[in-house]
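Every protein chain except one is present and positioned as in the full complex.
Per-chain numbering from 1; labels A and B assigned in written order.
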Amino acid sequence: MSVQILLLIGLVLFSVAAVLLKDLIKAAICLAAASLVLGILFFRMGAPYAGAFEISVVAGLITVLFMLTIALTKTGGDVAESKLARVAFPLFFILFLAVDVIVTKNLVQKIVALPAAPEAGAFGEVLWKQRTLDLVGQVCIIFAGVLAVLALFRKRSKDNDD
Amino acid sequence: MTSTWVPYLIVAAGLLFAGIYCLLAMRNLIKLFIGVEIISKAVSLIIVATGFAKKNILVAQSLAVTFIVVEVSLVATALAIIINIYRHTKSLDIRKLSRLKG
Partner (left out) sequence: MVFLFVAVPLVVAGVLPLLGKLSKRVLPDILSNLTFLFLLVYAATAGRQIIAGGPVSQQILWFGEPVQILLGLDGLALFMLMAIALVSLCAGIFSIDYMEHYGAKANYYALFLIMVAGMNGLVLAKDLFQVYLFLEVAAVASYALVAYGLGYEELEAAFKYLLLSVVASAFVLIGVTVLFGLTGSLGFEAVGRGLQELPAGPMAALCAALFVAGFGLKAALIPFHAWLPDAHPSAPAPISAMLSGLLIKVSGIYALTRIFFSVFGLTSLLSNLLMGLGVISAVVAALLALGQKDIKRMLAYSSISQVGYIVLGIGLGTPLGILGGLFHLFNHALAKGLLFLTSGSVQMATGTRNLDEMGGLAKRMPWTAATNLVGSLSIAGVPPLGGFWSKLVIIMALVQAGRWPYAVIAVLASVLTLWYYLLIQRKAFFGKIEERWKDIREAPFWMTAATVILALLCIGVGIFFAAVLKSWVQPAADVLAQGVTAVIPRGR
């Protein structure tokens, strides 16, 4: 359990760093590190496939996409973030966490949840046999993403209005 | 189940707050999208943690995998929009995006 807590703290710290860091590349790397920690957490919670996806796709692929975007938009110069927002963030965050801890503990401890039906079979069975429509949805959303990127990077035939 | 659920819920709520704060306070388009990514992390954490606390990890895991696929699609679309905006303005500053009336 204590390892879990440490991992959770690491996740929070990396995420906060991703918000606070000025340099976009460093922020993106912090985000990737947070994903890595999250992937390990998933693995320890008994979800190895989700963990592998989190590490390879989110920490890997999405970070690459971020880097690509940052590289393509590099010459734009720095965007001045407001100082106040940056300074105020840790304060707000700690305040929120304190409220969060109290509220969640009180909320959750009182409630009764129904016992779950015991699960049988393997992960593949569950995904392919029980939640097949999710796979159809995945196909839809992959199509949507691919077509969206194609549409956004198409050659504009006539009105090139830059 | 509830006592194992609590720390994850607390952390997920914290991440959600951090992400929304980032969306509200930051001005760089890519930074805004990092906020969106942090929100996604909160969501996927809460999915898997719920399955873990509930001993329903197989269903939760398949939900998490689907969610990650959704996330990738979303990121690709959003970054494509950001690059296109940059082509027009040569800047990533949200304040320059105020030609539309609020």
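One rule holds in what follows: a contact is a pair of C-beta atoms (placed from the backbone, for glycine too) under 8 Å apart; a residue touches a chain by one contact, two chains touch by 3 or more.
These numbers come from a predicted model, not from an experiment.
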item: Option from A:Val3, A:Ile102 or A:Val136 whose C-beta touches the chain left out; value: A:Val136
item: From A:Leu7, A:Met67, A:Leu97 or A:Ala148, residue that would touch the chain that is not displayed; value: A:Ala148
item: Residue numbers in chain B that touch the chain omitted from display; value: 1, 5, 12, 16, 20, 23, 29, 32, 36, 39-40, 42-43, 46-47, 50-51, 53-54, 56, 59-60, 63, 66-67, 70, 73-74, 77-78, 81-82, 84-85, 88-89, 97, 99-100, 102
item: Residues belonging to chain A that touch the chain removed from view; value: 107-108, 110-117, 128-134, 136-141, 143-145, 147-148, 150-152, 154-159, 161
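As a working rule, only the chains that are shown with their structure count from here on.
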item: Footprint of chain B on chain A - complex, ascending; value: 4-5, 8, 11-12, 15-16, 18-19, 24, 27-28, 31, 34-35, 38, 41-42, 45-47, 49-50, 53-54, 57-58, 61-62, 65-66, 68-70, 72-73, 75-77, 79-82, 85, 88-89, 92-93, 96-97, 100-101, 104-105, 108-109, 111, 113, 116, 118-119, 121-123, 126-127, 130-131, 134, 137-138, 141-142, 144-146, 148-149, 152-153, 162
item: Of chain B, residues touching chain A in the complex; value: 1-3, 5-11, 13-15, 17-19, 21-22, 25-28, 30-31, 34-35, 37-38, 41, 44-45, 48-49, 51-52, 54-66, 68-77, 79-84, 86-88, 90-93
